[in-house]
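One protein chain is absent from this view; the other protein chains keep their places.
Coming up: chain A.
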């Protein structure tokens, strides 16, 4: 299990990185934290001729929090985001979710932007990006551009990023005032990719739900957002119509069977996790009110 030969590039700046990527085209791959790419290389499942290692590129390691949201640079590790108190205050969902990404050792190396670029339907952070209507900042030979989450994910492990483009940051947007979020997943072993997971954002005006949305992990080919508002709007959370929510979720998700669980189980699990996450928010709201 050793990678096939490749040329290692170590650019120091974003323009340099983009220049190398442009030069090597389809034969190149960005190397960030390596936690997804290196196993694929070692098993020779991918054999790029060139690795563009962005580990030494200046200016990509910042988490910035502003009125609109949280901007995460391409070299911010999952662990750095997890620890970032301001980011967690602005968008609690970030910490709620990133804690479920793998184990501490992997979070210390793996990058959040890498997770988004990798677009694994089992990844937590793509689901978060989709739910908060975030964007990816891209640098490329044709200049910079921003891609909205809704336009980014095209299929499992597929995005609209071009091979010669570099994601320099992702922007997670704040939810409207009065929004509570939750993240729940179930994995066979703690830290494994989930059998199913859900990210949830419920906006309340007083007691009443005004909007509710969910995105999913491991049960949809891309993290598209399910609008739960139709079954929850106007209700107080204690009146949670669990059956209707579950029904909506079961209809939305489209899981595949694999050696770890059949599709029907994952479908059930996604629905149950959503209902439980909503119950958790309800209990939290009650505790807050008391």
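Just so we're on the same page, a contact is a pair of C-beta atoms (placed from the backbone, for glycine too) under 8 Å apart; a residue touches a chain by one contact, two chains touch by 3 or more; residues count from 1.
Going forward, contacts and distances are computed from a predicted model.
**Student:** If you had to name the missing chain as UniProt does, which of "ABC transporter permease", "Molybdopterin-synthase adenylyltransferase", "Xanthine dehydrogenase family protein" or "protein-glutamate O-methyltransferase" would it be?
**Tutor:** Hidden chain, UniProt protein name: "Xanthine dehydrogenase family protein".
**Student:** Quick one: say which of A:26, A:44 or A:145 touches the chain that got left out.
**Tutor:** Only one of A:26, A:44 or A:145 touches the chain omitted from view, namely A:44.
**Student:** Where the complex has a chain not shown, which of A:12, A:26, A:188 or A:286 is the residue touching it?
**Tutor:** A:188
**Student:** Since one chain isn't shown, list which residues of chain A touch it in the complete complex.
**Tutor:** 1-5, 39, 43-44, 103, 186, 188-192, 195, 259-262, 265, 268-269, 272
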